[in-house]
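Below is one structure, written out as C-alpha cells; the observations come after it.
Only one protein chain is missing; all other protein chains are in place.
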C-alpha cells in the first residue's frame, strides 16, 4: 500500500527541534511544523484510505489536507493584491461552510472526490506552503494576514484531530477493520487504580475565559472571550475521569436498559441506534477498536467514545452529574497543560499514575470531558470580524461543551479556557467524562 | 356543528367567583375551576375538530382532555388503596411519556384515536372529577396525593395552552382555515408606539429561581429550583418585546436571505422549511392567522410564532442579542404578574399602552420570550421523586428557555421564576422576543 | 356514539327491491341505490371514526363520501351550462388526483379535515343527489353527462370497497381495536376441505377483455379494452384459492425466513416491515382481526390481506406460481358472476362448499386474487377522453393485476374482464391467491 512517508513527527516535536534554544519559534517555524504534522498523520494512509467518508459528520483525510490548505489560501494569500487562486475550480470543493466566501460542496459528498487526487492535493499543499513561506520571508503579509495565518494554524490542528477520529471511524466501518497503524505502543500496565477522590470547592467568583484575541496578544478562539466573572457554586469534582471498569459497571447494572437514567432524546437515540455499549467496544465488553487495531480494554484507562447522552446517563447512575464548564475551568486554570496528547504517540487514552491527594489528574489529554454546559456565547461575546466570524459563533445551539483535549489533540493546542463542542449524539470523538456533584 | 357548550369562563375567573371573599380558594375549588376551564376551551370544537393532529409535535384537543384526566387518575387516585382504573385499556392511550408508569401510545398517532369518542372522554373526565371531589371531601387523599393533585392542576394549565396552540395549528392546516372562535374581540387601536427603550443594569449577584416545592409551601416546578445565586453581568434590556413592524423591517431588509445572521442549524432549517416569514403570516406580510381567523397585522403588537432561530437572527440583525433567562428574571422579579393572559379573552398578543419610563412592559403575557439560555438544570437541581421526576428533568438538552407566559397561558399559571422550554425550531407557540445587549 | 343510521342495505338489494319486475333498473334507480349503499356502509361510523386516516394509502370514510360526490358534481353537473359549484372551496379538498381539473389536497393529509363536518358532507351529498335527480328527471343531462354518471356509479362502488378496507385498517390501528360492526354473522362451519384440484387447459387463443365502452353499450373500464386475442399457454389452475390452513403451513415451514422464496424487493420489504404473517393475524396464528372484530381463523377460508410479495412467495413455496390475468380470465369467462360479495353481509371471506369436479370455485367474491401479471395497457388501449382518461391509464406501472372481486366488493360491480390493481407491497385489501402451474 502506498504510504505518504514514514513521518510520525508531531508539530510540537518539530517545534522543539527547530527551537532548541529558548527563543520562541517564529511564525514561519510554527507554520512549517504544523503543516508537517498533518502530513505525518496522513502518512500511514493510502490514497484510497484518504478518500473514505464513512458518515456525513466525518470527512476524508484528503479533504482535511486540502481544506486546511484552502483556508490559508483563501484567508491569508487571498488578501495579497491581485492574488489568483492556484486552482479556481477547487474553491467550492474545499470550502467547508463559509457562506460569506461562496458556495460549498455538499458535506455528505466529500467522499466522492476522487479528483483532485491525493498527489495533487499534496502538490497544492506544497505550492501554498511555498507562497506562504515567501510571504513571510518578504514581509508581504500584513498584520491581519499574519493573524489569519495564526488562526489557520489553530484550525489545522483541529483538523489533525478530526483526521484521526474520522479515519478511525472510516477504517472501523470497513468489515476488515484494519488498524490505522500497526506500530502503536500499548501503554504500560499500572497498579490497579483506587477509587476516584472528590475534590471539593466552596462557592466563589471565578474569572472564566480568555482575553479577546487579537486585541490581547495570546491566541484564543473568539468563543473563549471575553474573560468574565462567573459565580461557581459549591461543588465537588472527581480527581480523574471515569474508567472503563467503572463504565462497565454501569453497563452491567443495566444502564442501557433503564430509561429513567436518560434524557428523553438520549433514550430515543439509544433505541434508534440500538446502543448498548461505547462506540468501539466489542459485544463481549472486553475489547475495543483503537487506531492500533483491536485490543483488550484496559480497565483503568478512561472510558471514551461516549456520546453526551451516555456520559450524562452514566453520571446520573453514579449519583453524580457532569461538571459545568466553569467548574472544570476553575479546576484546570492552575494546572499545567500536560498529559497524553497526540504527540505522546499513543493515540489512545491511558491510565494515569497516582498523584498527590487533592490534585486532579488527566484534566488535559486522554479524553475530552463532556460538561453539562450547553455551548453558548459568553456575555459580551463578539465573533471575529469577517469570514472568521463564521468559525465558532454560528454553532452556538444544540451542542455541549467539552474540555481538556484528548490523546488525539496536538500538544500545545488546548488551554484551560479552550472550548470544544459537539452535538449530544456524537460518539466518534475521544470523549469521556469526569464526575461532579453538588455540595 | 356540535359544541361542548358556551362556556368561556377561565379558571381564574371561576376562582374569583368562587371565592369572592378574601379567603384563598380551597384545593377543591381550584380543582373545579381548572377542570372547568379546560372544558370551556374545548367548547368551540366539534368532536371532529377535537381529533385533529396536524403534526407529531401537536396533540388533538381530545387527547389533551383525556391525558390531563389520566394524570389525576394515575398519580392521585392511583395512590388510593385498591384503586382500579375506570378504563384499564385507556392507560396506554393517554400516557404521554412516563416510562416509569408503562408503555405509551406513539405520539405521532394520537390523531388516529376515534375511540374513545369525545363524549366518552368527557364522561371519563366527569367520573374522575367525581372521585377526586369525593377524595377531597372525605379526606382520603394523603399529603402526597394532595401535592400531586396540585401538580396535576399546574399540568392541566400547561395543556390548556397547548390545546390552544395545537388547535390553532390544526385548523390552519386545513385549507379552509376556519377560525377557532368567531367572536374573539380585536384589541383597540393604540397611539403609534415609540421606539423601545433600553433599561440598563450593572453587574450584580441575583437570586434566581424558586425554593424547592413541596419543601417550601409555594408551588414551583422542580426545574425552577433550587433558588441560587447567579452573577448577572452588566447589560441593557428593551422595555418591551419586538413588534410586528420591527420584525417586518427585519424581513424587508433581507433577514431571511442572509445566512450570516443565522445559526448554522437555523439556516439549514430555514432552507428545508422554506421559511421567509413568521409561521402564520400571509405572503404579503399584511395579515396573520389568529384563533379568531385571518386579521390585519397590528404593527405595534408583539411579533409571535417565531422559532428561536428567527428570534436569534432578528436580534443579531438589530445589533443586539437575546437576554439570558437570568437577565429576564432579574427584571421580572419585582414586577406584578399581570398582562394579556388567556383569561383576558383576546387569545392574541396586543400592543401595550405606554408606561412610566424605565419600567419594562409586557414581561408577562402576550408572548413567551425566547431567551439565549439553553434549558439545563440549576446547580443542585433535583427532580421530584417518583414518576413526577419525569416531568421536566429529562428534557434538559437541546431546548431553549422561554419566559413570561403568553396570551394563551392561563392567568395565575406563571411566575417570575417560571421556565418554559421548546426546541429552537418550534414555531407554533405564542413565542416572540425582547432584545438585550451588553454594556 | 352517533351513528348515521341503521341501514345495511346494499345497492344490489336496493335495486332488486326497486325493480321487482323484470325491467332493468333505470339510471335514476341505479343512482339512488348506489348512493344509498355508501351511506349504509358509513352508518356504523361516528363522525370521529369517519375522519381517521391511518396511513397515506388509505382515506377517511368522510373523504370517500365527499370525493365520490365531488366526482358527480365535477364531471356530471359541471357540464350543465352556467353550473356553479355548491362549495367552491371544497373543490381542492375532494379532488383525488385529477391534474386536468386543478390542484388536489395532499393525499397524506386527508385525515386533518375536521371541516367540513360529516354532517356537512352528508348535506352536500343530499344536495348533489337532488340536482342529479332533477337533471335526470328534466332530461338536462346530455349523453356524455349520462355516461359520466354511469362512470361515477362504478367509481363510487370502488370507493365503497375502499371505505371498508380503509376503515378496517383505521380501527385496527387504534390500540383498542374495536369492531366496525358487532353484528356481523360468522359463516357456518363446513366439512373439512379437500385438497385443491388442478384444472388443466391446453394452449389456446383466448379473447380477452371487453369491447370499449361507451362505443359498446355494456359498461367496462377503459383498461379492460380493447377486447383482443391472447395466446394462453397450456397450464393448470387450482379449483379454489389458497386457504388459511395452507398458508399457515407455509409459515410453519419457515416461509417468512427463507429469502430464496421471495422477490428481492419483497425480502427487503419483509425485513423493513418485520413481516412474519398476514396483516391482520395475531402472533399465535390463531385469530384474525375482521370487520366484526377479532375471530378465530377458519382454516378452510381463503387466506387474505396478503401483499403480492407474500402471494408470490407462497406460490413458489408450493411449487407453483401465480396465474396470469389471462389464465384467470379464460377460466372465469364462462362462470356466473356469483359469490361472497359485500351484499352477502359477511364482509369476510368464507370457505366454499364443494362443487362438481373440474369446476373452479370462488373465482368471484371472497378474495381478490393476485395474478402474476403486471398492470399495463392492452394492445390498442386508449384512455377515455378528457379527465376520465386519468382514471386508470396513468397507474400502468409498478402495480399488479388482481381479479374477481372480494367480500367487500359490491355485488354487480365486477365482471370476468375486470382488472383491479395495487402495488406489490399493499396488504390492506382483501387479497389472496389461487395457484397455477405450467403444463
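Each chain carries a letter (A, B and C) given by its place in the written order, and its residues are counted from 1.
Keep this in mind: a contact is a pair of C-beta atoms (placed from the backbone, for glycine too) under 8 Å apart; a residue touches a chain by one contact, two chains touch by 3 or more.
This is a predicted model, so every value here is computed, not measured.
The chain not shown here is in contact, across the full complex, with A, C. Only one of A:34, A:52, A:279 or A:330 touches the chain withheld from this view, namely A:52.
Within the whole complex, the absent chain has one touching residue among A:26, A:109 or A:271, and that is A:109.
Checked against the full complex, the candidates A:101, A:118 or A:220 give a single residue touching the omitted chain, namely A:118.
Screening C:215, C:231 or C:356 against the full complex identifies C:231 as the residue touching the chain left out. If you put the hidden chain back, the residue from C:217, C:272 or C:397 that touches it is C:397. Mapped onto subunit A, the interface with the missing chain covers residues 1, 46-54, 89, 92-93, 105, 109, 111-119, 170-171, 173-176, 178. Although one chain is not shown, part of subunit C still touches it, namely residues 97, 99-100, 203, 205, 228-231, 233, 235, 259-260, 262-267, 308-309, 312, 321, 324, 372-374, 376-377, 379-380, 389-390, 394-398, 400, 424, 438.
Just so we're on the same page, only the chains that are shown with their structure count from here on.
Counting the residue numbers that touch the partner chain, subunit B and subunit C have more than half of them in common. A straight line joining the Cα centres of subunit A and subunit B is 39 Å long. Within subunit B, contacts with two or more other chains are made by no residue at all.
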